Every structure is written in C-alpha cells, then in structure tokens.
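The block underneath contains the structure these notes are about, expressed in structure tokens.
Below is a slice of the complex: some chains, not all, each in place.
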Amino acid sequence: MDIATLSGILAGFVVAFGAVFLGPAPGQFAYLPSLIFVLGGTCAAVLLTCSAGDVWQAVRVGIRSFTAKRIPARDVVTTMMHLAEISYTEGILALEKIQTTNPVLKRVAQLIAENADPDLIRGTLTIEILALRRRHNIGMSVFARLAMYAPAIGMLGTLVWLVQMPGVLKNPDAFGPSLVTALMTTLYGCLFSLLVFLPVAGRLKNRVMQEEYRLNIVFEGACRILENNNPKLVYEKLSSFLAPEERVSAR
Amino acid sequence: MDIATLSGILAGFVVAFGAVFLGPAPGQFAYLPSLIFVLGGTCAAVLLTCSAGDVWQAVRVGIRSFTAKRIPARDVVTTMMHLAEISYTEGILALEKIQTTNPVLKRVAQLIAENADPDLIRGTLTIEILALRRRHNIGMSVFARLAMYAPAIGMLGTLVWLVQMPGVLKNPDAFGPSLVTALMTTLYGCLFSLLVFLPVAGRLKNRVMQEEYRLNIVFEGACRILENNNPKLVYEKLSSFLAPEERVSAR
Amino acid sequence: MDIATLSGILAGFVVAFGAVFLGPAPGQFAYLPSLIFVLGGTCAAVLLTCSAGDVWQAVRVGIRSFTAKRIPARDVVTTMMHLAEISYTEGILALEKIQTTNPVLKRVAQLIAENADPDLIRGTLTIEILALRRRHNIGMSVFARLAMYAPAIGMLGTLVWLVQMPGVLKNPDAFGPSLVTALMTTLYGCLFSLLVFLPVAGRLKNRVMQEEYRLNIVFEGACRILENNNPKLVYEKLSSFLAPEERVSAR
C-alpha cells in the first residue's frame, strides 16, 4: 500500500471525524436503519445486475489494487534491457532459462528463444491484454455500478422517509429530526460512492492502463531483440516509452 | 437462476418491506393512480420509441438473462481442448460427427473438418457476433430506455400533482398528504428504474460481452487446431484467455 | 403505423388525460403563455443551431419513421435467397432484369449481373450507408436537440416566472397560482421532451441501425452469389444473420 493511499485514508478520516465530532450534534450521524437501507439496496441492485462470481472477482481485484506494488515503466524497460544484454552476450537461446515470476514475461522470453514470428508474439500478447482487460473490466464495472447505485438508492431512501413524514407532522417536535433522518440515506449513499466505490473504480481503470502500457513495452522490446540483437538499438527504441527526464537515468 | 440473483431479490425485498412496514405510515405507499401514471407513461414513451417486435424481443431476452445458465470461459476452453484431442487421436474428419447443442460450435467443428480457410471461420463467427450483438442490443436499448424514462416520467408526475395542489391549498389538512402523493410518482419511477430496469439492462450488457469473449476463444481454438494438430500447443494458446489461477486447473 | 405506436399514443393519452381530468383542478393545465414560451424558445434555439433545410428534413424523416413499414431481417434474407435461386437456375445475367422498388437492391443486382468486383460492391454499399446515416443523423440530431432544449427552456421559463413573483407577493392569494404558473413551463418542456422528441429521436436511431444491418445482409449475400453460385451455401452464410429460432423457418 503506497503513501498516497495511506494519506488519503488518513485525510478522509480526519475530515469526516472532524466534521462529525466538532459539530454541535455528533449523535445524529449514527442511524442504523438508513445505513442498512443504503447498503442493502445498493447490494441488491448490484447482485441483480452481476453474477456472484463477478462480484467476488471484483472484491478480490479491488483489494489487490490496494496491496499490489506498482511496477513503473522504467523497471519494465530495465528488465527488457537485461533480456537484450543476455541474448547479446550469451546468445538468444540463453533466454529460455530466464528466472522470473511474471508469467507473461516468461512466455515472451521463451518465444524469443524459439525465434518465433513477431506476429505470434503480438498475437499472444494481444490475447493476454484482452483477458486482462476483461478481468479488470468486470471488477471496474461492479465498482462503477456500486458508485452509481449508492447515491441513487440514497435519494430513493430520502423519498421513502419523506413519504412517511405526514404521519409525523402532527407533533411539530418530531419534524426536525425526521427531516434529518430522511437526509441520512442520501448522505450515506454519497459518502460511500465518493470515498469508497469511485476511488476503487478509478484505481482499477488506472491499473489496466498501466498494465497495457507495460505489455506494449514488452512487445516492442521483444520485436527489437529478434530484429537486431543489439542492446544499444533496443534501448533507443524503448527509451521513447519513458518521460524525457527518465531517459538518461534508465540506461 | 444463480445465487447472486436470488440474494439480490431477497435483499431488495427485505430492505423495501423493512423501510415501508417498520416506518410510521406504511399505508402511504400504496397509491394506485401514481403507479398507473408512472408505468403507463413509461410504457407509452417506450412504445412510441420501439416497435412491438423489439419490446417483445426485449422481454424475452430479459427473462432469459435470469434463467439461462452462465458458461464460464474455462468450460469453453475445456470444450475446445476436447475437440483438439479428438482431432489429434481420431483425425480431423472425426469432428464432423461431434454432438453438441451449441449451433455455433457445431458449425465451427464442421468448418474445421472441411479444413476451411481461417478467414472463412473468422467471417462466419464475425457475422454470428454481429447478429448476437444486434439481438442483445435491441433488448438492452429497450431496458436502458425504460430505466431512463421511468424516473423522468416520475418527476413529470410530481409536477402534474404539484400543479393541482393550489385547489387543495384551501384546506390545510390535505396539504401534507397531497405533497406526499405528488412525491409518490418520483418514488415509483426511481424504484422501478433502480431495482428492475437498470439491473436487467446491465445483465444484458454483461451477457453480450461474455458471449463475444466465448466466441473469441472458439475462433482462436479452431485456428490453432487447423494450424498444428497438437493439443499441447492449442492449450498453450487458449490458456492465455483464462485468469492466471485458472490456468493449471483447466488442463 | 404499427400496433406499438398506436398503443403508445393511446397509453400516453389515457395517462395524461386521466392525471389531468380526474385531478381536483383540471383547469390549471391550460395556460397558453407557458406553452408559447416553451415551444417558441425551443424552436428559437433549434433554428439558431440548424439550417431551415435540416429542420425540414428532420420533420419529414420523423413523420416517415411513423408511417413507413419495417422490413424484418428475415425478409431481406428471403429476397437475397430469391436472387441466388434466379442466378442459379437462369444464370447470373438474369439478375439484370430483376423488378424491385428498392433502388439499392436494384443496383446491387446489376453489379452482380456485370460480375463486378466485391470491392466495387462494398464501395457502393459503403457510400449508400454513409449517405443514409448522414440523412438520418441530421433528423436524429434535430430531434435530440429539441429533446435537450425543451426541458431546459422549461426550467428557464420557471426562473423567469419566479423572478416576477415578488411583485405578486403583496397579495397572498395570488401566490399559490403564481407558483403553479411558474412550474407550468417546466411541465410542458418535460412533457414534450419525454413523449414527443425523445421517442422520435430514438425511432430514427433504431431505423438507421436496422437499415445498416439490412445493407450488410445484402452485401454478404451478393458476395456469396458471386463467389459460388449455390443457393444452399448462400443460405448457410446468410442464416447467421437471423436469430436461431428464425433460421429453419426462413428457408
């Protein structure tokens, strides 16, 4: 979990607790029926939309997006340069014995060692990207739907509470708290959408974009190693993927 | 009907009934004219937009999206591996006699047995995907329009009821219930949109994405069987379609 | 005009008239200045956006979308099978004398009779689709703009009426009706948008999708007739365009 996430959680808690406990009436914010209505209704809508497998997959992918380490583009270029140097000094066949935990990189190294056609490498990587995008899209769409349903269910709850108010109108003292209770569902719905569901959906979208970018670097690097077995020329091509200020340092 | 749908329906009912019957005034929620206005207006708008055939098709496709069993990607890979093994042990011609209820798979098996051109297989599958996407898009667009019209017609109804209120303003006791009645159409419109129309539209969208993914696996598997008649290499390609944790177990 | 449109109009009228005339104050709904404001303002905004020719074209295309008969995909397949059988029994040149009111089909039959290149047929059909999409897009965009402007102009009208209310605030009896009058423009704007402009825009969008699908069938059928002059094989390809349950019956 990186420093941004930690400070984001911290900032969120400080702001939320400050607004609640420094205000004149912190007790108003804990109203269980509203919370059950919003979370229950949102879950119901999402479970009617997606299958159990998709929701489970989304939860797993969502949690992993917080714990997994980000691999910067620079590191992928360094790894591909490492492959290029091995294939230059020890010959292209040496790539078959490369040790790596990344299954895609492992397969690409094997394909280079087999002197495979660039089209075959592109085909394999295209399917990998397609499968990865689909897995992340499932997670992303579940969280995007949660983010869309939560405030809408919250407003629906406010309508439900408002409709019950005329029965309360007879005693004027109950009017104020009753109106507040009606607003609580909207508040909970917006809170969950803004500070939980939208950020996770955004994280998953960023992730798939980074992953595609990385696979792009791997593909171009593999083609260059096959074309001309020269680390210098491989770096010249791959450095285009980096920001200008990273280009010198990555070498 | 899978477990997610069942628990979704259950959660929706529990939340809705809880909010209505545990509230101070459950009687307020049953107001037939509002219900007729919202459903009638929404149906009118959709019938003016789509033809009777499209609406009928949408209802059929929508119901089938709840009853049909989902076929996971893993099963499609297994089926294609089965085809690959038959063609490897009994020769490519044995595929012609394959028994399957899936008409697309049946046709692809025949095309492989006839040693057809990959372009012909791709052309046939492309048309199948096009036709399937169009059928599901019709259903999806009908439900997306229902989901869009329902809350808008609900708010229109609230405006209609509000406009009639000055005639009621003379007796103050009728004011509260009258305002509630005006809000009922918005409430019904949002309720139907959030818990019926949007989930069904989302299901249909998920379905067409899964179906396209499956047809993709079928196409790549067929090409590989035609190219090199070796189950091991076919699996190596098709396993890219699975999540990393499914890859070993599928073999 | 098909049955869905008729029942849509009927349902719309029943709901609207029911809500107005069964309510306590039907007289409130007829307020001419609000109607003039909404329709005048919406027309002004659309005429400033589009040229007179585009608006005229949109009205014509919009009316035709209600009167023209829908041609199902099944009929296009039947027509193409008819062409395939003629070219099989009487030779490809017999297609030149085909009698049809559809100008695109007429031209395609001629191109087949001239044994034209598939690329030429595709080029001709691509331009036909481009021109058709542009004509319908003009109509669609005019109605989409009407649907967007109408409620916005309605809310603008409500603001205009609200701004004039302080002058009315002095006599409290005029307050209620005055507020209702202010809401009338929003009501009219939403009504026109939901029950007139959005449905017509949706119809035109559906139409262009169907037309493109039909031209696709014509193109694939023409290519197949040119490739191998065998009705059986032509049907095998074209049947992919139909829903599974239509496939047997169409033959």
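All chains are identified by letter, namely A, B and C, in their written order; residue positions are counted from 1 within each chain.
Keep this in mind: contacts are C-beta pairs under 8 Å (C-beta built on N, C-alpha and C of every residue); 3 or more make two chains touch, one makes a residue touch a chain.
What you see is a predicted model, and the numbers here were worked out from it, not measured in a lab.
Enquirer: When 3 copies appear, how many make the full set?
Expert: 5
Operating definition for what follows: only the chains that are shown with their structure count from here on.
Enquirer: Copies subunit B and subunit C touch; is their interface built from the same residue numbers (over half shared) or different ones?
Expert: Since fewer than half of the residue numbers are used by both chains, the interface counts as different.
Enquirer: How big is the gap, in whole Å, between where the Cα atoms of subunit A centre and where those of subunit C centre?
Expert: Chain centroid spacing, subunit A to subunit C, equals 39 Å.
Enquirer: Distance between subunit B and subunit C based on Cα centroids, please, to the nearest Å.
Expert: The mean C-alpha positions of subunit B and subunit C differ by 24 Å.
Enquirer: Two-or-more-chain contact residues of subunit A, please, as numbers and ranges.
Expert: Within subunit A, no residue touches at least two other chains.
Enquirer: Please name which positions on subunit C make contact with subunit B in the complex.
Expert: Result: residues 2-5, 7-12, 14-16, 18-20, 22-25, 28-29, 70, 72, 176-177, 179-180, 183-184, 186-187, 190-191, 194-195, 198-200, 202-203, 206, 209, 213, 216, 220, 237, 240-244 of subunit C touch subunit B.
Enquirer: Spell out the residues on subunit A that touch subunit B in their complex, using ranges where they run on.
Expert: So the residues of subunit A touching subunit B come out as 33, 36-37, 40-41, 43-55, 103, 124, 127-128, 130-131, 134-135, 137, 141, 145, 149, 152-153, 155-157, 159-169.
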